[in-house]
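Removed from the display is one protein chain of the complex; every other protein chain stays in position.
After this line comes chain A, so read on.
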Amino acid sequence: MTQKVAITAQNIIKAFGQGATALRALDDVSVDIATGEFFTLLGPSGCGKTTLLRLIAGFEMPTAGKILIDGADVTEMPPNRRPVNTVFQSYALFPHLTVAENIGFGLKMQGRPQAEVKATTAEMLALVKLDAMADRKTSQLSGGQQQRVALARALAPRPKVLLLDEPLSALDLKLRKEMQVELKRLQLETGITFVFVTHDQEEALTMSDRIAVMSAGKVQQVGAPRDIYTRPVNRFVASFIGETNFLPVTATQQGARLSTGDVIAAEGQGTVLIVRPEQLRLGPAGVGAGLAATVTGVVYFGTDIHVNLALSDGTSLTARVPSPVDGGADFTTGQPVAVTFQPGAARLIRE
């Protein structure tokens, strides 16, 4: 990945409505998206993902702040002059045109020569494996095929950036998995910068080069999937991505002191200690180090089991350990255990 910046959003504020009833859909958002990267906007419903995408596409104007594409200020530029294409959540295919005409639409509007329109359309049809469907009306296609047409239509003019607003949310699980692979392949083959919106954390983790986690109109954290999973900066990010145990602590010279009085070495700063369930180890009580805990419940998940625990002062914790079938130990409710953390697993975060 080159370090050239494709898109810069500078201190974007977007308010809907006026005065006291105004709603800040985006509240001082700044991100840099590198050229050629698969960048994902992840967050719960209503956090402003679509709004940010629409600002980049040019369908909305920011209340304050700037949008730069390849270093050029496009804040005031209308959408039809921006080198950016969108794959709409509802696809928004033109019902009066065939598959091929849909794909060629952007090139035609740009006034490219007919031969080029035809050649590029054929190339795109092959890229999304729809050669056989070129002359069909889009209403005769399945959801997955329509999705591909929408992709091909947006890719055909070779935009600098492709914006995708939850493009897979309308597909069933199996098709969604296929399209995830397909999208990733298209992105690698074309080398185009993808800005992808989803509220599915797994989708974000598996597909992205970098993720921006958003909440309530603010970007909470930007980073590679591993960074975000292993080093979340606050409680929102930690809880939105994966499962996490939150333990209130007080910082001391030796480390973080739990409510039970035990002191644990932890990286980071803050008053909350986080540790992922799969990073807990359970051993026999009274042997070696570890926090004393009691098993309060066991849930079988096939590949692993979730063991609910209570520390000596009643603080609850969950551990994810290998299933007994795979050679792990089994646990029963009421059993005393010693809980140890994998090295480096415990982190302190701000509330």
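Just so we're on the same page, contacts are C-beta pairs under 8 Å (C-beta built on N, C-alpha and C of every residue); 3 or more make two chains touch, one makes a residue touch a chain; residues count from 1.
Here is the rule we go by: contacts and distances are computed from a predicted model.
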Checklist line | Options "Stage V sporulation protein AC", "Ferric oxidoreductase domain-containing protein", "Cytochrome d ubiquinol oxidase subunit II" or "ABC transporter permease": UniProt name of the undisplayed chain | finding: "ABC transporter permease"
Next item on the list: Sort through A:A92, A:A119, A:L188 or A:A265 and give me the one touching the missing partner chain.
Entry: A:A92
Note to self: Among A:K49, A:R153, A:R276 or A:R347, exactly one should touch the missing chain; which is it?
What the structure shows: A:R153
Next item on the list: Determine which one of A:R24, A:K118, A:K137 or A:R281 touches the chain that has been left out.
Entry: A:K137
Item checked: Positions on chain A contacted by the hidden chain, ascending -> 57-59, 78-81, 84-86, 88, 90, 92-96, 105-106, 109-110, 137, 140, 153-154, 157
